[in-house]
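I'd like to ask some things about the structure below.
With one protein chain held back, the other chains of the complex are shown just where they sit.
Entry: subunit A
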Amino acid sequence: EDLRVDGRGCEDYRCAEVETDVVSNTSGSARVKLGETDILIGIKAEMGTPKLEKPDEGYLEFFVDCSSNSPELEGRGGEELGTDIANTLYRVFSCENSVDLKSLCINPKEHCWVLYVDVLLLECGGNIFDAISIAVKAALFSTRIPKVRVLEDEEGTKEIELSDDPYDCIRLNVDEVPCIVTLSKIGYRHVVDATLQEEACSLASLLISVTSKGAITSMKKVGKGSLDPESIFEMMETGQRVGKSLHIALQKILDEEESSGASRPKVGFLG
């Protein structure tokens, strides 16, 4: 029987609200409200030097802040949770094809774009990983990186020139960006998008990052309980199915927001 406490089936998500471009001084931003969970993401593109082992690629840096949640997470308390989420995001995005990092390169070995992704956990209502990954994809979709040209001087010194037109920018291709699907094991079944009460009842969960084509890029098990190998296969299949429909719904909303343009009044993240 497929009935949870709030009437959803085991594979249903709560109603999600997605909005991009809410923070004006960032290159890209998004706010996602998944039931009670509220996430705000801002992406800033800055120039930096590429990593030594990947000289012709840019990279992403994740930083998660959970201090606005509850008194126990104030100050240093939320650091553990924050680093946990950040490490998971690094792992999910460590797959080579997820973001086209070569397009972020300006000058091999010297200059590249670094995307600093700042995640703000406004309210935790269960299932933060899914909401964060949806918000990251939406924010990357809305990121606008200004176009730069490299001018070479006579002496060989390179100068970086920013184009004058503020709308002349490069957008990222987010087709391969994966989304995390959290499957929590409760009793003998597993559920998607657990609320806080359901998370308290589940001893083990599986975090699967799925691309829009259904390919699994990474997997992580959290929780102090154990998972049976057969149930892991079942959860993987469920994760792939749910992940595909999640991507379709998200892309539809992002396209809808893009096409409505400036005519739609922005709701923002205050209140």
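The definition used in the following text is that a contact is a pair of C-beta atoms (placed from the backbone, for glycine too) under 8 Å apart; a residue touches a chain by one contact, two chains touch by 3 or more; residues count from 1.
Rule of thumb we're sticking to: contacts and distances are computed from a predicted model.
Asks: The complex lacks one chain in this depiction; which UniProt name from "Protein MAK16 homolog", "Large ribosomal subunit protein mL51", "Signal peptidase complex catalytic subunit SEC11" or "Exosome complex component RRP4" does that chain carry?
Replies: Going by UniProt, the chain not displayed is called "Exosome complex component RRP4".
Asks: Based on the whole complex, identify which of A:His111, A:Arg189, A:Lys221 or A:Arg241 touches the chain you can't see.
Replies: Considering the complete complex, A:Arg241 is the one touching the chain left out.
Asks: Can you tell me which of A:Tyr13, A:Phe62, A:Phe93 or A:Phe141 touches the chain that was removed from the display?
Replies: A:Tyr13
Asks: Among A:Ile43, A:Leu73, A:Val192 or A:Leu206, which one is in touch with the chain left out?
Replies: Spelled out, the listed residue whose C-beta touches the missing chain is A:Val192.
Asks: Which positions on subunit A touch the chain that was left off?
Replies: Answer for subunit A: residues 1, 3-9, 11-19, 31, 33, 192, 241-242, 245-246, 248-250, 252-253, 256-257, 260, 264-265, 267 touch the chain left out.
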